[in-house]
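Can you keep this structure in mind? I'll have questions shortly.
Here the complex is missing a single protein chain, while all its other protein chains stay put.
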Amino acid sequence: MALQEYKWMGKPLKVKEDVYPITGKATYLDDIDIPGTLYLAYVRSPVAHARIKRIDTSKALAHPGVVHCVTGEDVKKALSPFMEITEPPNGKIYDYPLAVDKVRYFGEPVAAIVATSRYAAEDAAELVEVEYEQLGCVLDAEEALKPGAPLVHDEAGTNLVWRGVWDLGSVDTAFAQADRVIKDKIYFHRYAPIPLEPSGVLATYDESQDSLTIYNMIPMPMFVIPMICGALRMPPSKVRMIHPPNIGGSFGGKIMSYTHATLVALLAKTLKRPVKYMETRTENIESGTHSNERTFHVEVAVKKDGTILGLRAKIYDNCGAYPRYEPAGAVIWSQVTPGVYAVKNIFIEFAQVMTNKGPTSPVRGYSRLQHNFMWEKLMDIVARELGLDPAEVRLRNLIKAADMPYTGPSGTIYDGGDYERAFRKLLDALEYTKWRKLQEEYRAKKRYIGIGFSAVIDSAANNFGQVKIINKYFPVSGNSEAAMVMIDQGGQVVARTGTSDTGQSHATTFAQIVAEELDMDPSRIEFQRGFDSVSGVWAAHSGAYASRSAVLAGTALALAARKLKEKVVLLAANLLKEDPANLVVKDGKVVSSQSGKQISFEELALIAWSDVLLLPEGFEPGLVSYYVYKPDFKNNLPDPKNRINNTLTYSYTMHGTVVEVDAETAQIKILKHVAVSDPGVMINPLVVEGQEAGAAIQGIEAALLDNLEYDDNGVLLASNFWLYPPITTQEAPNLEIIHDATRSTSSLTGVRGVGEGGGGPVGSLANAVEDALSPFGVKIRSSHLSSKYLYSLLKKSGVKA
Amino acid sequence: MAVQKYSKVEPEENVRVSVKINGRVYAETVEARMLLIDFIRDVAKLKGSKIGCDTTSCGACTVIVNGRSVKSCTMFAFEADGAEILTVEGLSADDKLHPLQEAFWNNHALQCGYCTAGMLMSAYYLLKKNPHPTEEEIRKGLAGNICRCTGYINIIKAVKEAASKGASA
Partner (left out) sequence: MRPASFSVFRPLSLKEAVGVLSENDDAKVLAGGQSLIPMMKLRVFSPPKLVSLQRVKEIQPSISDEGNYISINSLTTYEDIAHNSDVRQKLPALAKAAGEVADQQIRNRGTIGGNVCHGDSAANLGVTLLALGATLVIEGVRGERKAGIDGFHTGPFSVALEHDEVVKRFEVPYDNSSKQTFMKISKTATTWPMASVAVNISVSGSTVAKARIALGVAGPTVLRAHRAEAYLEGKSLSADVVAKAAELAVDGLNPPSDIHADSEYRAHLLKVLTRRSLESLGV
């Protein structure tokens, strides 16, 4: 397994770039001050679905400090509608940065004010008068498919975005052979990623070049270029995308900020002044994109001993009022089709549907955490129905280490790992047997503790080929990342790649990768942070999303470093008059193992960059190497049965939670939480563990605290941090994270992408709470365990206070 | 610092505000409604303190005013007239990091870093009042600071480390 063979990778080195936020010297988007900047404030819809009858901006325009005001009508004239990933079956979706003709969700931007100060912009936003003619709204995906349901987009002719079918293995046979068929319905709730820094954009326009510069936080900056440039009707060469050096988290939500970027850029161009928009927290919760809300109607074929023979599922996904990145989520779950289980016979019918709720986007764990939850709830349902231990049911069905790499029923290639060993480690570390005993003792004293598991796959480094399942003409496939490593004129090793992190510590971890290749201390490697489409290094797929950076940028950097090393050795061999086979690159020098002669990077740099007549024949001046890495997914494109290997690496985590439920107040307390994870080769364990902990706590928060609840009129009730409270130090438990790492068989470095977490604790909490309340026959079928929901379940089962 | 004396109470739509931040005086006439966080960021141009919410929940704007940790988004600048303020930029003296900053760095007590300034100031106040807090006291002391990335685990470790190194000075 040889995980210890690395010298610089695998070390928990201090994260160099942490010092900037620590000293208050980090620069985030709103810290960028450009003289003459104007500020944008939105007017947003207070209703979920309505025709816009009249907008009167006259009072707003008269307000001191106001420079401009735009509505949907203005924007419709100036912009083309945004490019969609696919068209709905019967028509079109018209999507602009402001509502045109209709508002389709609560909080949708309807008008925008531009003023000389933030305060004036907000004052003026209050003065815009909008007259709405309310329409009936539809909030549930299944309801939205019924005939007569209000249409979110009239031109689409339907609320269906896309429907797909996966018929894998021999499902009918599996069901015919079952001892029992268990049916149920499972629900995954809607929540929001709420990064601490809300989104924002700053755009400037250079009249002399007719070019725009857009400072943004979009984690896939070039992927959205067709959307932005298509809307603005400007070529990509005239639109510069820049990230500030620091971004305060995203968790996928900021990907959809291209709508703001387009509007702000248009206004900068129109007004010929810099324009800035900073999202408020309320705006971020209302429309800073949501995570997919999904309902699973499941049927599972099982043998008496708990072996799962097959699964049928009818799945409805509620993507809100504007698909945008959807319906990619309608196929992305198939990265983890069977979860960690050796189930080959699976029939899934997946429908993604628009409703009058906020738009969804690739939030952390996009589409997989919902799917993982379905499996983990199912395992406990099966266990309970058959009277078996939920740990045993999992162990019976886990994919075996001997079968790795494992080709799953939908074409995914799981890249190694020992699920059983990890799960047994979890049982041990959790002290499972002890808690089961305590559970019985406590029940006699009317105290209710429960134990729950969740075994989740955290797929990483996606293959865009999967989008061709939805739209075979969609011109994006595979993935790619660019990297540059150079020795600059001063002899300094400098590296750069197309990702720009939102807290993933790329600078330090990537320096470790380059250090490994060049065998030198990573602290001597300068990693240039930030994204810039004009002066940086990037590929169209660049970005920090889908947990791809460690694998894709990591591999590109390793290969660029190797190319550079070859050049360095070639030049050194020529200058030292040595056989390249005798030369060793180490500690910023090239040394001959034969003669002991050496030459430093500084000396090589002087010749390579400046004293170029001393260069050997054919050697291009400079010491720079680029590499653009394109992974081979093996099953690269979908076959007629929609089978494809749609991610490169698959880390996994076995979660176990012990809870105590206060049956009187319906309050839940976490007594213990253990996670055994296999993240593959870890570049920096400090960084990996930090993200795993963060992902787990976010999962706990989504389960216990955060639910985007709408009222019957489609008004979002949970619209600020009082009503949608983030988890604090007082609710976040301590976690025990144990690593059981194996190498990835799919990546160059053995590294797996990590950090999305697969939503593990959402499942283990739901299972633990049901386990705790099993004496009352309470069944948990939802991912959100608010105390009011739990109370209603307790009441229904007749529990008395 | 001299406080203006009023002989007759007149309403002020604009107020002359003079504050000492990290030892330096900043004085400007601003709207009465200007929030202290905006004064710090846009008048004093100290960008370290952040805005993360609009309901006084997240603590990213936390600074020390006259020795107490406060959420500067929930104070008007005029309320800080004559006050002494410490922000994250003032934590390190002569380029030497404060023990809390060292501990945060050693323990990777941040990822995106957006909560860090506020978190440090709250931790600074906590240790001043309670130089040897238990974990429970640390968690209670930092409950007004939201972090979305770390799950708080490394932050707690860092505060414990700083406390053990006598960081309350």
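First chain written, first letter: the chains are A and B, and each begins at residue 1.
We adopt the following convention: a contact is a pair of C-beta atoms (placed from the backbone, for glycine too) under 8 Å apart; a residue touches a chain by one contact, two chains touch by 3 or more.
Everything numeric in this text was worked out from a predicted model, so none of it was measured.
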{"item": "Per the touch definition above, residue among B:Thr55, B:Ser92 or B:Asn106 touching the missing chain", "value": "B:Thr55"}
{"item": "Interface with the unshown chain - residue positions in subunit B", "value": "3, 5-6, 9-13, 15, 31-33, 35, 38, 51, 54-57, 59, 62, 68-71, 73-76, 78-79, 122, 125-126, 140-145"}
{"item": "Contact footprint on subunit A, counting only the chain that is left out", "value": "118-119, 122-123, 126, 280-282, 664-667, 705, 709, 717-718, 720, 722-723, 725-728, 730-731, 786-788, 791-792, 801"}
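Simple rule for what comes next: only the chains that are shown with their structure count from here on.
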{"item": "Intercentroid distance (Cα basis), subunit B paired with subunit A, Å", "value": "31"}
{"item": "Residue ranges of subunit B in contact with subunit A within the complex", "value": "31, 33-34, 38, 41, 45-55, 57-58, 60, 87-89, 91-92, 97, 101, 104-106, 108, 110-117, 120, 138-140, 142-156"}
{"item": "Subunit A residues within the subunit B interface of the complex", "value": "14-15, 18-28, 30-31, 33, 118-119, 194-198, 246-249, 251, 278, 280-282, 502-505, 686-687, 690-691, 693-694, 696-698, 720-722, 725-726, 728-730, 732, 734-735"}
